[in-house]
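Quick one: the structure is below, and I'll ask about it shortly.
What you see is part of a larger complex, with each chain still in position.
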Amino acid sequence: MNQIPVAVLGATGTVGQKFIALLQGHPYFRIHELVASPRSAGKPYHEVCRWKQEIPMPEEIASKVVKTTEDSLESRVLFSGLDSSVAGSVETRYAEQGHAVISNSKNHRMDPDVPLIIPEINPDHFEITKKQPYKGAIITNSNCSTMFLAMTLAPLRDAFGIEAVQVTTMQAISGAGYPGVPSMDILGNVVPYISGEEDKVETEAQKILGSINGDRIEPAEFAVSAQCTRVPVFDGHTESLSIKFQKKATVDEVKQVLSGFKGMPQEAELHSAPKHPIEVMEQEDRPQPARDVWRNKGMSALVGRIRPCSVLDMKMMIMGHNTVRGAAGAAILNGEAYVHLGYLDS
Amino acid sequence: MNQIPVAVLGATGTVGQKFIALLQGHPYFRIHELVASPRSAGKPYHEVCRWKQEIPMPEEIASKVVKTTEDSLESRVLFSGLDSSVAGSVETRYAEQGHAVISNSKNHRMDPDVPLIIPEINPDHFEITKKQPYKGAIITNSNCSTMFLAMTLAPLRDAFGIEAVQVTTMQAISGAGYPGVPSMDILGNVVPYISGEEDKVETEAQKILGSINGDRIEPAEFAVSAQCTRVPVFDGHTESLSIKFQKKATVDEVKQVLSGFKGMPQEAELHSAPKHPIEVMEQEDRPQPARDVWRNKGMSALVGRIRPCSVLDMKMMIMGHNTVRGAAGAAILNGEAYVHLGYLDS
């Protein structure tokens, strides 16, 4: 496959850095442009970026001169980790100019003609981009907490139907970006509130599990009630989940359905696709963020403690890497699916 | 009031130490005897105790010679923080010998003739002790997580009726005693499992809200579904709660009912009673264990973020001091209520 030049929007931020780290060694996406705020523009990346990734800053990235969001770009695919204060209009403009904007930002997620894609679940939603009033396209992935919830719900919905979902999240600090959560707020503490988060969790999963109806996506109909908290964990969102099904299901059936879940990325063997989008863990005290967050390179939802619920039907603990599958990794997989399905050339 | 000599059973353990710390300066309970395992017996307390409390070890306690659980005791009231591996038979024996055993241990909690007391809620349950086959009596308090749940449910049950409760706990490390949770298991981590905990949370609240029926306590009938996790917090259990009522209730009504909750300890102005057993916090990001755990000397349930739930009826975040109102402080308040209601002399 030919190399596809890509740009990273918001390249100095937490998600932007993760895009850069995850795209190292990518078989066909090649980082061609880095885009950040005007105050960084015109300077080499290493001068303007406070790099926080596990791997050292790649040398060819370090010396690349940063462009600004007002510049024209040459890359066909733009991975956006822009701050929500600017993402809305900037992404729109680049889509109008013909770029495929694969965005992790929240701004366009709920636009009726913008797909919220998890390629294992709803790759058919890419089709809605043809109804977008852009020469290019905008494709989004979900909020980090929604990601693991939606991945877990999708196969269960297909097998048993879903009526209602109750979820309490225990979210990692990296989800708030950098500088993000002040240490005085979270060391040895639980903060029982994350601004705007519950709303996203309560609406995004339905859209992902929804269906195209004309020029808009109709959300699926089931209730989600979320309580979101922040805990002193570096990476990895844990979620305590209880689900009411439409049909009865046993613990074994639920495990089987989750373990067997596969989709288009697995069939197409996309570069960033995990072999198993969902890994069911049998140990009674797993998944744990500090121990399991890097399983399957951070690209799977990990599910444990599946057992009956005396109030709804089935409860379980789920966990996943919030900045990989929950953010930059999700967008990259979306990009791979978009390319694989031929949309880039259509 | 006359001084009442009391003994602390399990005096070197975490709960035992907290009994000692909280009983300093008590108006009528005077620590007369310290009881621990045979390996500590016969030695001064300071030689056998690895003291972990905020206050220094009181001098008159430090020099007290420790007795063993096989010794006869002179104290009328025994506060028991015994390990569950021995609490069952030891507490029974002391009750047979005529002592009032006020226990924080789990062993006798679900005995049908042993009351599980929160004096704001069910002081009438003390009456069941008269049906116990002991010269003395055994009185218990609930598990630390159940405590704040039951305190919150009691006034809501009276006002609106309760059908079902979904709860996810985020529990502090001090709840596991010392040495308890290894640091390698919890630093920067969430452990989505606490052995035996969910079971306790799912059964104890119903007993507390139940009623005496002949010689046994009949549990109240509502379903509780619990998911219990451990988080890197020192003191203070946080719980994410959703409740299905029998009658409709607005957010304001729920707040009013919780804020106005009072019981026998408040009316009798018992020494350890908080002025408000429940404190409703209005800030959107409270209660937080690191900031709020010592409010009202750790004796109240703190409730915040009361809002409608799209799956059940009403959701909220609750928090309380797991080793004060959730353990030793609860037992001391039970002791005060027992004395005040005249049971010690009956």
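Some notes on this structure:
The first chain written gets the first letter, and so on, giving A and B; residue counts start at 1 in each chain.
The criterion applied here is as follows: contacts are C-beta pairs under 8 Å (C-beta built on N, C-alpha and C of every residue); 3 or more make two chains touch, one makes a residue touch a chain.
Predicted model only: the values in this text are computed from it and were never measured.
Depicted are 2 of the identical subunits; the complete assembly encoded in this structure file consists of 4 such copies.
The rule is simple: only the chains that are shown with their structure count from here on.
These two copies of the sequence, chain A and chain B, are related by a rotation of 180 degrees on CA atoms, to the nearest 5. Computed centre separation for the pair chain A/chain B is 42 angstrom, with centres defined by C-alpha atoms.
Touching chain B in their complex are the following residues of chain A: 164-166, 168, 170, 187-193, 202, 223-225, 227, 229, 231-234, 238, 240, 242, 244, 284-291, 304-305, 309-312, 315, 317, 319.
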